[in-house]
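Left out: one protein chain. Kept in place: all the others.
Chain naming follows the written order as A, B and C, and within any one chain the residues start at number 1.
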Amino acid sequence: MGTGIESSTSNIFQTLPANKPLFDPLLMDLLPKNDNNIYQQRLEQIIYRLKTSNNFNKAAKEIYPVAATSSSIVVEMVVGKDHVNNKGTLHGGQTAALVDIVTSRAVAVTHKNIPMSSTDLSVSYFLPAKIGENLIITATVLKVGRTMAFTEIEFRRQVDDALIAKGKHNLAFLPIPQDKMENLGPYY
Amino acid sequence: MGTGIESSTSNIFQTLPANKPLFDPLLMDLLPKNDNNIYQQRLEQIIYRLKTSNNFNKAAKEIYPVAATSSSIVVEMVVGKDHVNNKGTLHGGQTAALVDIVTSRAVAVTHKNIPMSSTDLSVSYFLPAKIGENLIITATVLKVGRTMAFTEIEFRRQVDDALIAKGKHNLAFLPIPQDKMENLGPYY
Amino acid sequence: MGTGIESSTSNIFQTLPANKPLFDPLLMDLLPKNDNNIYQQRLEQIIYRLKTSNNFNKAAKEIYPVAATSSSIVVEMVVGKDHVNNKGTLHGGQTAALVDIVTSRAVAVTHKNIPMSSTDLSVSYFLPAKIGENLIITATVLKVGRTMAFTEIEFRRQVDDALIAKGKHNLAFLPIPQDKMENLGPYY
Partner (left out) sequence: MGTGIESSTSNIFQTLPANKPLFDPLLMDLLPKNDNNIYQQRLEQIIYRLKTSNNFNKAAKEIYPVAATSSSIVVEMVVGKDHVNNKGTLHGGQTAALVDIVTSRAVAVTHKNIPMSSTDLSVSYFLPAKIGENLIITATVLKVGRTMAFTEIEFRRQVDDALIAKGKHNLAFLPIPQDKMENLGPYY
């Protein structure tokens, strides 16, 4: 990683210093290496942290990073028995939980990894997804302002790209005094 | 339970026959007895089923029934470590999961316990709720039509009635052939 | 109006000075007098301004003030030919326009009359309302924070209180330098 990228990192992504590992170094070693895409590195770090979560974030512990750009992240997940309702299809509450978790990681990865809180979340449900089906989940940051971020997310069936659900999520950045900003730990 | 109530039950709540227990009879014995309020009985049955769930419905396994009327149900929950985000406050995804699960139980309890699927869900978040705080959650059925049900839900802090979050959830009833309707098992 | 009320007014409602009429004084004379309820006075002033609007606010020019408290306002409207769709019932777009206009007036009347902009708006539609029907519209401010206000609104048929539509509207206060705040004109 060159000097140019590092300095852009410290501007855009000030709370994720390169030399401060986000999680257990053993897990780090399992990560695919991708020195050319800083967004993808952050995505991998942030998503892998979910694997060891013991709070509600474990609702996303089975998502895997696919790709990241300057405005969006892509993850995938196979629908498992923990994710479904009594009909054996992806639970609307699981989908909504992923809307929250994945879109906020998209903001952290592509814009700012500072404390934020949800203001509004919504989901529309189009098709059921059965146990065993692979979902491709794309979260896009539509706008990041001074105090808020606006995101959206699509859940598609991998086999045929059919739209399963679509959601949006607005987040407010929590006010942080400028002098605290320097020493802020990584948020997610 | 008298004949009058039974016949009203078979009209309004056709898929929840009195003689077909919803769950483990041992759990049944733990339920408070309330012979006068059919809605409250159904609420207790439906909510207690969540306790033994091993699919995503376990996201609501710690809610407890409080009250039920012909149009709404009230449940409560103490915010625990499984429900929170990295800041130690109620996770937006947990809230959204409860919007889905509790409002659909409100439709099942007060109107029709037949298969339904979510079409739209949304939540606005107003205040954080910390671990140990008791939440009073009220789900109201705003309209039940031929093919859809419209609901809303409020999460309030028990200690001072402060509004934590508010959501809505639209559900579509799945089409069931009339001859199948007679033998339909309870849905939730 | 006593000194106490005036000083509380200048705190809560700083941009609506009592001695600066909001609109044509002739219209003022038509207003019902209510010296005891500062919120109702503001409601009447703010709503009557809409009558002479020549921008999109004229979509609300036929609403009339009913009541106001410290957290909500109530207005009424008879469904007219300008408000309907090709079926002759209240147009969903008209309803949505009123969600925007009436809830933002509720914030101005009950909390702060400073520049704000919408971040999110939504409506659910329950029942049609025909030409000639009288609607009672209640907008409630759920939360006002440092940078945002959260509101909701109900449209009910006056004759039987049936719920026609329900919406919500989040608004962001525009940042105003403190020294400009003193001389800010009334916003709506």
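Everything below uses one rule, namely that a contact is a pair of C-beta atoms (placed from the backbone, for glycine too) under 8 Å apart; a residue touches a chain by one contact, two chains touch by 3 or more.
Keep in mind it's a predicted model, so treat the numbers as computed, not measured.
Engineer: Of the residues listed, C:Q45, C:T119, C:T138 or C:T151, which one is in contact with the missing chain?
Structural biologist: Per the contact definition at the top, the residue touching the missing chain is C:T119.
Engineer: If the hidden chain were put back, which residues of chain C would touch it?
Structural biologist: Against the left-out chain, chain C lists 54-57, 59-60, 81-87, 91-94, 96-101, 115, 117-125, 128, 187-188.
Engineer: Please give every residue of chain B in contact with the chain that is not shown.
Structural biologist: 119-120, 122, 146-148, 150, 170, 172, 175
Engineer: What residues on chain A make contact with the chain left out of this view?
Structural biologist: Contacting residues on chain A, toward the hidden partner: 122, 124, 126-127, 142-143, 150, 152, 163, 166, 168, 170.
Convention: only the chains that are shown with their structure count from here on.
Engineer: Taking the mean of the CA coordinates per chain, how far is chain A from chain B in Å?
Structural biologist: 29
Engineer: Could you please state the distance in Å, as a whole number, between where the Cα atoms of chain B are centred and where those of chain C are centred?
Structural biologist: That pair's centroid distance is 35 Å.
Engineer: Name the residues of chain B that each touch 2 or more other chains.
Structural biologist: Touching at least two other chains: 122, 124.
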